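A single protein chain has been omitted; all remaining protein chains appear in their positions.
Up next is chain A:
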Amino acid sequence: MSTIARKKGVGAVLWDYLTTVDHKKIAHLYLIAGGFFFLLGGLEALLIRIQLVKPNNDFLVGGLYNEVLTMHGTTMIFLAAMPLLFAFMNAVVPLQIGARDVAFPFLNALGFWMFFFGGLFLNCSWFLGGAPDAGWTSYASLALDSKAHHGIDFYTLGLQISGFGTIMGAINFLVTIINMRAPGMTFMRMPMFTWATFVTSALILFAFPPLTVGLIFMMMDRLFGGNFFNPAAGGNTIIWEHLFWVFGHPEVYILILPSFGIFSEIFATFSRKRLFGYSSMVFATVLIAFFGFMVWAHHMFTVGMGPIANAIFAVATMAIAVPTGVKIFNWLFTMWGGSIKFTTPMYYAVAFIPSFVMGGVTGVMLSAAAADYQYHDSYFVVAHFHYVIVGGVVFALLAGTHYWWPKMFGRMLNETLGKITFWLFFIGFHLTFFIQHFLGLTGMPRRVFTYLPNQGWETGNFVSTVGAFFMAIATVILLINIVITTVKGEKVPGDAWGDGRTLEWAIASPPPVYNFAQTPLVRGLDAFWLEKMEGKKELTPAEPLGDIHMPNSSFLPFIISFGLFVAAFGFTYHNDAGWGLPVGILGLLITFGSMFLRSVIDDHGFHIHKEEVLELEKKGANA
């Protein structure tokens, strides 16, 4: 960290993070907030598994169970998995393309605070009557029937706010990757993780608007007397399902493509080989994203769309298996002939292959529409998507945490503890979810808060609960590891793993505030590796050393988002209480007022002078 940041009090550090527009610090924020929500979602998962440990259990009954179940799914998808991926995108992508920051640093901060306040708002529901209870899919007829408390309103408004943040982040990455690549970094020289981020951002750009439309419809219906989903008034509840899944299916790829990107980096690094079939990997990524928009209705095979629609969506879904298979084989052949070093991130990457293949093949099974009538809404589906999302995404998040931690914080996470975490998590994961395939096949519907004895589900559920505790213990050990590392972890050089291939490993760990003192010249795929193979220790600069222009910090992103947070409360209660409407308007005034300020205040940023850069670089090299 720079000299300026070295000796600061707690208050100053806090203020620094509240106002930062630096992509590296925003990455920390995403990591902390996403990590917090991950723990929360995990806790909810444990509650679910405790309730289901035995038949007729009364630990968490009926409506309360549905709230926990809904919040587990919503939290994990929107508030944990996506933000944690955003953490790595923020931390790594600008470095991988040789940029000093993202294209719109202010927008980047705004995106984070929107997500944060949206998530906070959603979780406030726990203390204000009750959380949303219609599942993370929140199907319209049930959501509109849920009138006991404002849970669903917290869902529609909270997700709208955090959705703004997500879409801002996506636009930012698109612009950054298109415009801010270092000289020589053509599209086909971009690291795989950057490619994945690029394609994912495009997915977000097109997938979030349908969700927003659906959420606005539902908000209208619940709070402002709308009838979009009221069949009696000419509305239709199936439309919600379509809108939701037009978003929901690409969402799966929004999560898994960056995870593929993370694994691609790890496989190449720890096999000491360039990614096998790089161009076909890129092509497969784009193809998966493209197909991802044409298969949403496979979540709705039992809705009654008729055999023609079902057949078309079934075959389209099967087609996705092909590019995904290409990726699996490319990873295997990246390792083939390599020199594999089994570090903690590599453990996750290696374990990911069989785990994800399991999730992938059950995906193909589910795509067979006629057979899906049996799997649909049973525990088979629960098993399938946890294999994909835990075996794919969560493994990638854990791998990425261990892989990039030294780059982000300058200290290496303890490898022994890391491997203990891995084994517990890996065993716990398969213990929890493998047996759920069979629970589903033997007739257990999903989202049930209890089950009667003598239906053949006792053993399966018990084993599943035991597995969940393994994962919980693994997570606790990871936390301990993080604390120990932060206190007395081993400091690392720029190329922390020694086998780094991409640009981020060419600069100090953690990187200086301006990232690259001189913008590097990129001469091929795995730019840093190429330089190392020629015996160089540093990148070839593409510009002379000069003053570096930096953006100013700003508290406005926080205020803008806070305004929406306030407004959401107002509108939620505007039918119940007189203060609702004024508070709603006050919130909007705060938001639009700060946006106005942002527009009229000239902010030209500042420069870090050449001499300062030289001094910082010297320190970085010694650190």
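Keep in mind that, in the parts below, a residue touches a chain if its C-beta (ideal position, glycine included) is under 8 Å from a C-beta of that chain, and two chains touch if they have at least 3 such contacts; residues count from 1.
As a convention for this text, contacts and distances are computed from a predicted model.
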Query raised in the report: Which choice in "Carbon-monoxide dehydrogenase small chain", "Osmoprotectant import ATP-binding protein OsmV", "Cytochrome c oxidase subunit 2" or "Twin-arginine translocation pathway signal" gives the name that UniProt lists for the one chain left out?
Result: "Cytochrome c oxidase subunit 2"
Report summary line: Given A:124, A:213 or A:340, the correct residue touching the omitted chain is A:340
Report task. Please pick, from A:13, A:178 or A:315, the residue that touches the omitted chain in the full complex. Result -> A:315
Query raised in the report: Where the complex has a chain not shown, which of A:39, A:124 or A:364 is the residue touching it?
Result: A:364
Requested in this report: Touching the absent chain in the whole complex: find that residue among A:19, A:212 or A:237.
Outcome: A:237
Report task. Just name the one of A:129, A:307 or A:605 that touches the chain not displayed here. Result -> A:307
Report summary line: Those residues of chain A that touch the unshown chain are 61-63, 65-66, 133-135, 139, 141-142, 145-146, 231, 236-238, 271-274, 276-280, 302-304, 306-307, 310-311, 314-315, 318-319, 321-322, 325-326, 328-330, 332-333, 335-342, 350, 353-354, 357-358, 361-362, 364-365, 367-374, 376-378, 438, 441-443, 445-452, 454-456, 533
